[in-house]
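Note that this complex is displayed minus one protein chain, with the remaining chains in position.
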Amino acid sequence: MGLSLRRLLHVVRKEFLELRQDPRLFGLVIIAPIAQLIMLGYAASTDVRTVPMVVVDQDRSSESRDLVAQFSGSPSFQVLGTLDTVEDVDDWLNGGRAWIALVIPDDYGEDVRRGRATAVQVLADGTDANSTNVALGYAGTLVSSYARELADAVAGGSGEPLIGAEVRVWFNPQLESRFFMIPGILALVLLVVTTNLSSMAIVRERELGTLEQLNVTPIARWELIAGKLLPYALLGMIDVALVLAVAIGWFEVPLRGSLALLILMCLVYLLTTLGLGLFVSTISATQQQAMMTASFFFMIPMVFLSGFVFPIENMPEVIQPVTYLIPLRYFLVILRGIFLKGVGLEVLWPDALALFAWGAAVLTLATMRSSKRLA
Amino acid sequence: MTAAGKVRAVAVKEMRQILRDRRSLLILLFVPAFFLLVYGYALSFDLRNIRLGVQDNDRSAASRELISAFLNSGYFELAADVTSTGEIDGLLDGSDVRAVLVIPARFGADVRAGRRTTVQMIVNGDNANSATTVVGYTFGLVSTVSARFELESRAGSSAGPPIAVEPRVWYNPELRSTLFLVPGLIAYIAMLTAVVSTSLSIVRETEAGTMEQVRMAPIGPLPYVLGKTLPFFAISLASALGIVAVAMLLFDLPMRGSWLALLGAVSLFLVGAVGFGLLISTVAETQQVAFQVALLTSFLPTLMLSGFIFPISSMPVVLQVVTYAVPARYFLTALRAIVLKGVGPAVFWQELAALALFAAVILTLASLRLRRQWA
Partner (left out) sequence: MTANGAAPAIDVRHLTRRFGAFVAVDEVSFEVRSGEVFGFLGSNGAGKSTTIRMLCGLLRPTSGTAIVGGIDVGRDPEGVKRRIGYMSQRFSLYEQLTVDQNITFFGGAYGLSHERLAARRAFVLDMAGLRGRERSLAGTLSAGWRQRLALGCAILHEPTIVFLDEPTGGVDPLSRRRFWRLIDDMAQAGVAVLVTTHYLDEAEHCHRIAIIQAGRLAALGTVSELKGIFESRRIVEVRAPRPVELMRALDAMPEVEKTSIFGTAVHAVLRSSRTDVAVVTDRLAASGITPTACVVVEPSLEDVFLDVALSAGREAGGAVAAPGGGLA
């Protein structure tokens, strides 16, 4: 046993020495994740803060001006200008400078004065459905509360609706979408680094010829695999520490759960991604193939089907079972649970178990596929 | 040999090499289209079947009417009938429901008497995007129901009826997020395919030592780079057209603009993307580094900084500047303009120019880099 461990340690030492000889790779593996997380953490926001808009006021009455004032006075909107005709809207919307255009018909003022039902048009560029939805929602809310005020002012009421809605948002009261995104980016950044290292690891030696030399020595299969993965796991953990520091220290994502559990889960996740990369390494004949297989068949699906940006509940019934095959899915639930909800294993145990099982399975598969002797 | 002849020689050799790696070639040609199929189908921002828990402390006709309004809207589905407040914690922690509607005990009585009352909506905020949507739906639905009750109780009064908002959504009237996402998917998958296929190509020759042979031949760096670009461009183009075909046939992606403009935009984009991969290949010293750099600069950045998912205008200014360096950004704008808006190049000529500039700069840089290496 002692001999086995010594051989293992020699493999570990060799990997580290090789890594050290390639300072660029080293830098990429340590520095790049932080840089990525910071940059993308800022990018990842679906929050719509201010809606740029234009107005076409065909009425030009004091009532219409009053309505426009509601918009310009609201922090949710930014009125960029008032246009003369509806045709002018084309330029603004097509060019993307304005998201919506408020069109007030010429009989608006009169209708309001007479208490008749009236309507205003909101033109929106639907290509960005998400933002449009939000913008329309804001506009609708603004107009209907303004309308109510008017109505009650006439009727002598309090200006308040009959039924109010009090909304309380748990876990993320400011609706800061970053808190949702950053754990996901963290996981993806780790994925990118570790998959690269491990998927190229064995293929590279095969391409260079040193793998054959290794196979002739008494180094056992598992010793080789463990020896290769340990340095990468260590690098991965350093990355974990760094990105966690950025997420918590820089972006101030709240950490309501246990840090120890978080780190433990990160370790399990690392084993999964490393195992995945290793598996790719065993089914690829060249580094080119390894890269393509890893990128196409593992990383891209992880981005889209893990619940990173697109909620899994939104996905069609047929696709949902497929998402169970994606380890990132479980890790995201765990991450978000620990960060935002502050829950622990009592709630997260199914996902933790699934993640662990995934990692164990893929590592086993990779090991089985690695034979020191060609059949 | 003329310059064109040299380019051809390199291109032919490269094509032969590519054709020999069957697995990679098949992946490059067919997997992207397949991905579009899967992800285009799977991904959407439209939130439906939101799992709702209801704690109805009143159980009157009025409360039932409110609940039906929610359930009949098509957005919500009843997931849990909450009997005690203590259950809510567990439901939200475990993500069994996305929101809980709490109706107070005297709801019906208050509404009939015209007294102001409030219902509570507790929303799971870990996914801020979904939460915002849920909040929006809530306000809208409550306000509608409220207005209905108000009208009933004030029937016959002279209060002015509310002002309606008529939304007119251009290009995407049903606000299907698919139409927004699919072009982004096309851009993303095309970019990754191009970069992944080329980023190892030159560095592989350097590592294998065959680069020396190339330097012996009277081929300059620029013809060499161009010669390598052509076959990869051809493959990426075939792949990209496959993606677009899937999008149009299976996702009803409209084609409101000119095919020529589409082809032009795609080609410019792909030349730049392929060139970018080649540039990486000339900068990296080992295949492993090339892989890592390729991932770092395209995998996550293209996803998040191209306007695919997150609107660029919502990002901090610093990042918006960074997005100018992401070619997918320009392509996406042009693509959406051609496909969804049906406008001509006059509107997006700047994007086309940017793509052309990007391609030219990148290919020049790659040649310069090679010249330095070969000197």
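Letters are used for the chains, namely A and B, taken in the order the chains are written, and counting of residues starts over at 1 for each.
Note that a residue touches a chain if its C-beta (ideal position, glycine included) is under 8 Å from a C-beta of that chain, and two chains touch if they have at least 3 such contacts.
None of the values given here were measured: they were computed from a predicted structure.
Asks: May I ask you to name the displayed chains that the omitted chain touches in the full complex?
Replies: Displayed chains contacted by the hidden chain, ordered by label: A.
Asks: Among A:209, A:249 or A:321, choose the residue that contacts the chain missing from this document, as touch is defined above.
Replies: Going through A:209, A:249 or A:321 one by one, A:209 is the residue touching the chain not shown.
Asks: Looking at A:22, A:88, A:107 or A:149, which makes contact with the chain not pictured?
Replies: From the options A:22, A:88, A:107 or A:149, the contact with the absent chain belongs to A:22.
Asks: Counting contacts across the full complex, list the positions on chain A that touch the omitted chain.
Replies: With respect to the unshown chain, the touching residues of chain A are 3, 6-7, 9-11, 13-14, 17-18, 21-22, 202, 206, 208-221, 224, 282-286, 369-375.
Keep this in mind: only the chains that are shown with their structure count from here on.
Asks: Show me the residue ranges of chain A that touch chain B in the complex, using the header's touch definition.
Replies: Residue positions touching the partner: 22, 24-25, 28-29, 32, 36, 39-40, 42-49, 52, 93-96, 112, 115-134, 136-137, 139-141, 143-144, 146-148, 150-152, 154-155, 157-158, 160-173, 175-180, 185, 188-189, 192-193, 196-197, 200, 204, 286-289, 291-293, 295-297, 299-300, 303-305, 309-311, 313-316, 319, 333, 336, 340-341, 343, 347.
Asks: Can you tell me which positions in chain B touch chain A when the two form their complex?
Replies: Answer in residue numbers: 21, 23-24, 27-28, 31, 35, 38-39, 41-51, 66, 92-95, 98, 111, 114, 116-133, 135-136, 138-140, 142-143, 145-147, 149-150, 153-154, 157-173, 175-177, 179-180, 189, 192, 196-197, 199-201, 204, 284-289, 291-296, 299-301, 303-305, 309-311, 313-316, 318-319, 322, 333, 336-337, 340-341, 343, 347.
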